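With one protein chain held back, the other chains of the complex are shown just where they sit.
== subunit A ==
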Amino acid sequence: MANIATQRIKREFKEVVKSEEVARCAIRIDLVNDSWSELRGEIAGPPDTPYEGGVFALEILVPETYPFNPPKVRFLTKIWHPNISSVTGAICLDILKDQWAAAMTLRTVLLSLQALLAAAEPDDPQDAVVARQYKEYHNIFKTTAQHWTAIYAGGPNRIGEYETRVTRLVDMGVDELTARAVLSANNWDLERATETIFS
């Protein structure tokens, strides 16, 4: 990797480790290998959101041209959010694309992602299904996001009723992840989910 990129990542790594957010366990960063080109990030779900209590892992790939081009970031933990793909974890956030600025750091990126969890932009979605639910059935969206946080990110608000429906589909021979995703996309309507899967 180009010298300036490695130099800067090392400095930023120290900055994150020293930051007060780490002290509050709000963000964390770890090395994946010795090359400094791949890092593992972690953000805590912000309070007063459906993601509260969850911890979300992120894959951070640092390009050779960093910091002149943004790092490539994606969620490794599955998450139900209008601006994050529920399938791939890809993130739709302007500062990771054309609004990137060279003075931004890993710390500010992680904090921006945390802010994105607290303030979704359903009009500029990455996951159209989630975005539609967010706009049309906001309460279902909230409980679904809570449920996903509990299942995949260690959150506290597991919704028993939802899980029973997942189990029903699993009993029919459907893969658990697929069952949960399809039920979520169909506003937890078991009949419609079954139709979607078996039609």
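Here, a contact is a pair of C-beta atoms (placed from the backbone, for glycine too) under 8 Å apart; a residue touches a chain by one contact, two chains touch by 3 or more; residues count from 1.
What we mean here is this: contacts and distances are computed from a predicted model.
Per UniProt, the protein behind the absent chain is "RING-type E3 ubiquitin transferase"; the candidates were "DNA-directed RNA polymerase subunit beta", "Small ribosomal subunit protein mS26", "pantothenate kinase" or "RING-type E3 ubiquitin transferase".
Of the listed positions A:7, A:35, A:88 or A:196, the one in contact with the omitted chain in the full complex is A:7.
Screening A:50, A:67, A:89 or A:125 against the full complex identifies A:67 as the residue touching the chain left out. Hidden from this view is one chain, which touches subunit A at 2, 4, 7-8, 11-12, 65, 67-69, 101-105.
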